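Note that one protein chain of the assembly has been removed; the remaining protein chains are unaltered in position.
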Amino acid sequence: MRKKLIAGPYMLWAIAFILIPLAMVFYYGLTDKNGSFTLSNIASISSPEALKSLVLALGLSLLSTVICLILAYPLAMILNNLKVNQNSFIVLIFILPMWMNFLLRTMAWQTLLEKTGVINQLLGLLHLPPLNIINTPTAIVLGMVYNFLPFMVLPIYNVLVKIDPNVVHAARDLGANGFTTFVKIIFPLSLPGVISGITMVFVPSLTTFVISDLLGGGKILLIGNVIEQEFKQVNNWHVGSGLSIVLMIFIIISMFITNKYDRDGEGAVL
Amino acid sequence: MKKTAQRIYLALIFVFLYAPIVTLMVLSFNGSKFRTKWDGFSTKWYVQLFRNEQIMSALYNTLAIGLLSALFATVLGTAACIGIHAMKKKSRMVWMGITNIPMLNAEIVTGISLMLLFIAFGVNFGFMTILLGHITFNIPYVILSVMPKLRQTDKATYEAAMDLGASPVKAFFKVVFPDILPGVLSGFLLSFTMSLDDFVITHFVKGAGVDTLSTKIYAEVRKGIKPEMYALSTIMFVSVLLLLLIINRPSRKKPQKSAV
Partner (left out) sequence: MKKVLTAILIMALIPGILAGCGSKSEGSNGKVVVYNWGEYMDPDVLTLFEEETGIKVVYDEFETNEIMYPKVDAGAVAYDLVCPSDYMIQKMLENDLLAELNFDNMPNTKNIGSMFMEKSKEFDPENKYSVPYMWGTVGILYNKTMVSEPVDSWDILWDEKYKDNILMQNSVRDAFMVALSRLGYSINSTDEAELQEAKQTLIDQKPLVQAYVIDQVRDKMIGGEAALGVIYSGEALVCQQQNPDLDYVVPKEGSNIWIDSWVIPKNAENKENAEKFLDFLCRPDIAAKNFEYITYYSPVEGVKEYVEDEYLLNSPLAFPDPEQYTNCTTFHYLGEEADEYYNEIWREVQAAGTSE
């Protein structure tokens, strides 16, 4: 079949720009400065600082994922119930902010959250105690939720839209109350969306260095920051690559968990 | 009662998503150069913006890289879809797996891996390396938008067209292409948006003097963002908003399902 050949350019591209670069990360990660094999780069994750940054990143990204899920699920349901010209409305709400640069949007939170920032001045007017979360892990979680919430809402919404209303009606006719219908019918059916939402929030949160950089005031080190510094400041590519391999292992683990629920096997990511 | 609760909830999320954006818009009218000081209303940054060569060239790079990378990714990705679709299940799984790598992997790792590649092959860092990087991470978005459409197409019509004497290329463009076009278009738009918003990968593969808006902003974050930047993003945001409103207003037809 000649048709297969048409994928040729992409296949070459993928080998050159996806597979070979990854192989290079592994090469650097598994060798020392003299080019001989070592596991010490990967083992450097066990240093107290690296380990702490990894644990902190895992903790914060899990927390943001949970918060995103709690916020997104009802949101997706409400949007699904609105039924008015949904698609353009949703694009408007969630895709539009992406046209304002992500760094600027995150920076804007600094202006909002600062000690003399907008939110605290508003609170001051209302004689409420100030909110002191800038440069704390809380601010980073907020930044993560803010940036990645759409990635949770959209897959869930996409699945909810596809649920046949007749199934829900049938359940109601058979005497299930709203809660039972939700637990027994809607939620199980929406699970693929939930799962892909979870990966799409968890992975970027786990690996970010920008959000912690902008909202953490340089006081909080996540694994992404450690890797970025190894490449951009400390200039030790071997350790940086070794830590990247560790990071990928965690991504693969989360993929693996996801894949168990992904029936299609292909392209349920979006 | 329930309706009101729902509306309040929607409104709260809306405020959450848009508060920073409104903040930036307000800052673009700040007379002072410093983010933390309000010097009265002024539109001077909107004038100075167009005289700021650095921002203008960053804007040019961002748009050029966005358009070019989306275009290349769309062509390569659509072709790849057709090829992969024709493959046997096993090799299809392998190539879809590879396609998923840049999407699922951490951006920082993708950026680092490309940086290592370019350094190893002595490629000069600049416009080209950024473009190559962006095409790489855009292709999967195209494939994932086109693939579902391709799966829905009816093989029989394509074969019928061939039986009626159309060449495979003609049959493809007459029969298959119109069906997958919505997927191709949304892949293109998605790629363009992703390219515009990318910072991490560009951060690792950019060269001297070549900045996109993202890297420019990241550099400015440390030394105080120039208010021209707020003005520019306000303009971009408002124009996209207007564009979307215009597109969505007149036709009451159901808009195409976007891939996201």
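Order of writing sets the labels: A and B. Residues in every chain begin at 1.
To be clear about the criterion, a contact is a pair of C-beta atoms (placed from the backbone, for glycine too) under 8 Å apart; a residue touches a chain by one contact, two chains touch by 3 or more.
Here the structure is a predicted model, which means the values were calculated and not measured.
S.K.: Of the residues listed, B:23, B:61 or B:110, which one is in contact with the missing chain?
M.R.: Final answer for the missing-chain contact: B:61.
S.K.: One chain isn't shown here. Among B:14, B:50 or B:173, which residue touches it?
M.R.: B:173
S.K.: I'm checking contacts with the chain that's been left out. Which of A:19, A:122 or A:234 qualifies?
M.R.: A:234
S.K.: Touching residues of subunit B against the unshown chain: what are they?
M.R.: Residues of subunit B in touch with the missing chain: 32, 34-37, 53-54, 60-61, 64, 67-68, 71, 115, 118-119, 123-128, 173, 181, 207-210, 219-224.
S.K.: Touching the hidden chain in the full complex, which residues of subunit A are there? Just list them.
M.R.: 48-49, 52-53, 56, 114-116, 132, 135-137, 217-221, 226, 229, 231-235
By definition in this document, only the chains that are shown with their structure count from here on.
S.K.: Report the inter-chain centroid distance for subunit A and subunit B in whole angstrom, where each centroid is the mean of the CA atoms.
M.R.: A distance of 17 Å separates the two centres.
S.K.: Taking the touch rule as given, give the residues of subunit B at its contact with subunit A in the complex, in rising order.
M.R.: So the residues of subunit B touching subunit A come out as 6, 9-10, 13-14, 16-21, 23-24, 27, 35-36, 76-77, 79-84, 86-87, 92-93, 95-96, 98-110, 112-117, 120, 132-133, 135-136, 139, 144-145, 147-148, 168, 193, 196-197, 199-200, 204, 213-214, 217-218, 221, 225, 229-230, 233, 236-237, 240-241, 244, 247-248, 254-260.
S.K.: Looking at the complex, which residues from subunit A come into contact with subunit B?
M.R.: Counting only subunit A, the residues touching subunit B are 1-11, 13-14, 17-22, 24-25, 28, 71, 74-75, 78-79, 81, 85, 87-88, 91-109, 111-112, 114, 116, 118, 146, 149, 154, 199, 203-204, 206-207, 209-210, 214, 224, 227-228, 231, 237, 240-241, 244, 247-248, 251, 255, 265-267, 269-270.
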